[in-house]
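Note that this complex is displayed minus one protein chain, with the remaining chains in position.
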Amino acid sequence: MITVRIPTPLRPMTGGKGEVEGTGNSIGELIDQLNVTHPGLKDRICDEQGEIRRFINIYLNEEDIRFLTGKDTPVKDGDEVSIVPAIAGGSMTKLRFHIRFPEEKVPEPIIYQIGHEYQVVTSIRRADVRETTGWMDVEFSGETEEIERAITGLRNKGVLVDPIELNVVE
Amino acid sequence: MDFTEEQIERYSRQIILEQVGGKGQQKLSRAKVLVVGAGGLGSPITLYLGAAGIGTIGLIDGDVVDLSNLQRQVLHTTPHVGVPKVESGRRLLEALNPDVHVKTYQEHINAENIMALLANYDLVLDGSDNFGTRFLVNDACFFAKKPLISGSIFRFEGQLATIKPHEGYPCYRCLYPEPPPAGLVPNCQEAGVLGVLAGTIGILQANEAVKEILEIGDTLADRLLIYDALEMKFRNVGRPKDPRCPLCSAAPTITTLEEHHVSCSV
Amino acid sequence: MQLTINGKPEELQADTIMDVLKHKDVDPHMVAVELNTQIVERDQLETTNVRAGDKIEFLFYMGGGA
Partner (left out) sequence: MSFSDEQITRYSRHILLPEVGGKGQKKIAQAKVFVVGAGGLGSPVALYLAAAGVGTIGLIDSDVVDRSNLQRQVLHHTPDVGRSKVQSAKEKIFLLNPDVTVETYEDRFTASNAMDYIAPYDVVIDGVDTFPAKFLINDACYFAGKPLIHGGILRFEGRVFSIVPKQSACYRCIFNHPPPPGLVPSCQEAGIIGVVAGIIGTIQATEALKLILGIGDPLTDRILDFDARKTVFREIKTKRNPRCPLCGDHPDITELFEHEHEACQLQTPGAFGIS
């Protein structure tokens, strides 16, 4: 068995685990095998041509495989492989949406509910809510995928959601 | 350079160290360091370098203090929400240690202003929060032949390296040749960071800066330190010079400063 | 024989932990000694034998904080 260290950004594919085990005779085989046990992992590590992405480094026992024989670098039982992507800092996405409420939804604290149901922070930038109609410009911060889930959740509650601008990255 | 009695008292705990001494304290007092970003990493970097008596600290950041910064950016305080970060930082550093000359630049660092800025400093610490700036600072430091201490954080994980290609060591592009393309950038797809992680990585950057200035110890010039705060494990991986590096190899493809604009696509 | 001392492999001749301490010029009162993750009591340093492959850690006192 080969021990593979998974960095934080790829842990959603390993059920949150920071260390998984894999098999194979080379780094390339190991990645293919890992993709069977943890679907989606290979797409994050390799590009469309199957080459390791340039902002991800793989280390075999602390040595960068780019300076060994790349994906063909042989591996054996007991080896430790680390996947180390470039990390930039502690940033996150901010997205703004224009939200319109149908009459029957106006009395409900929908934005509050969304903030509690999903891992997003909501910030109301502009709003006009009256007895029978209402709209708000709301900024969502959080992971892109979680924001998307929150937006789907909003639409399922019967409100109309339109993006205001593509995105704002802090 | 003469120290006053007050200064000798202030720095006594480090002057007493054989590897520092009066001579080392003079080196610290004469050093000029530029800190890119007055945020999560910039806060502990400047606090500890300021306390140690670094002569000149340049602080560049175009942002104002936001309430969501205060979970980790301990250089700023609640009454300073809305105040430019460099201004808030300057006030605190001057209260901490009036010996330190704090120079502030309330602007975003870019390809136009970076070379002129670097000319005034001996050493650069990168505490920026995006890949565009990170690669720009690396390239500019290479052209200006200035040592760079690079730190980055993400959720529970941190990375740290000393970059000195002008002394024969690898640069940041030897490690990662180019920034990730839009849409695949971890920093855009995920969010959140353990506040205190910024503290540990930033202070480790300050430690490397102190060692560079004092010319003591083993540096991180040929390795990358990786920290996992959840597991509480520190690991080193080797960081060789890339003979095909687009920047610092014998046949570079990057010969002038270029700016990468890395953004997220939805 | 080969021992691992503070994480580094070292080649030295020693029968007991005390021999190792003497070889490394460490005053036994300044350290706690760990042999293969088990603390060795100070009164047993001279009677605890070491064997090839043993892992020994010296933990020096570190009392500061303020």
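By written order: A, B and C. Residues from 1 in each chain.
Convention: a contact is a pair of C-beta atoms (placed from the backbone, for glycine too) under 8 Å apart; a residue touches a chain by one contact, two chains touch by 3 or more.
The shown structure was predicted, so the numbers you read here are calculated from the model rather than taken from an experiment.
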Task: Which displayed chains the unshown chain touches - done: A, B, C
TODO: Pick out which of B:I57, B:V102, B:C171 or B:A206 touches the chain that's been left out of the picture.
DONE: B:A206
Open item on the list: Using the touch definition from the top, which of B:Q14, B:T104, B:S128 or B:S150 touches the missing chain?
Closed with: B:Q14
Task: Chain not shown, touching residues in chain B - done: 2-3, 6, 8-17, 19-22, 25, 44, 47-48, 51-53, 67-68, 70-74, 77-79, 92, 95-98, 155-156, 191-197, 199-200, 203-204, 206-208, 210-211, 216-220, 225, 229-234, 236
- [ ] Name every residue on chain C in touch with the hidden partner chain.
- [x] 6-7, 27, 29-30, 32, 34, 37-39, 41-42, 57, 59-66
Task: Touch residues of chain A, complete complex, unshown partner - done: 16, 90, 92, 115-116, 119-121, 123, 141-143
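To be clear about the criterion, only the chains that are shown with their structure count from here on.
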Task: Inter-chain centre distance, chain B versus chain C - centres from mean C-alpha coordinates, in Å - done: 39
Open item on the list: Report the inter-centroid distance (CA atoms only) between chain A and chain C in whole Å.
Closed with: 47
- [ ] Show which residues of chain A lie in contact with chain B when the two form their complex.
- [x] 7-9, 18, 44, 53-55, 57, 59, 62-64, 66-67, 82, 84-93, 95, 121, 141-146, 163, 166-167, 169-170
Open item on the list: Quick check: in the complex, which residue numbers of chain B touch chain A?
Closed with: 37, 39-41, 68, 72, 127-131, 134, 152-159, 175-180, 184-193, 198, 224, 226, 228, 230-231, 235-240, 242, 263-266
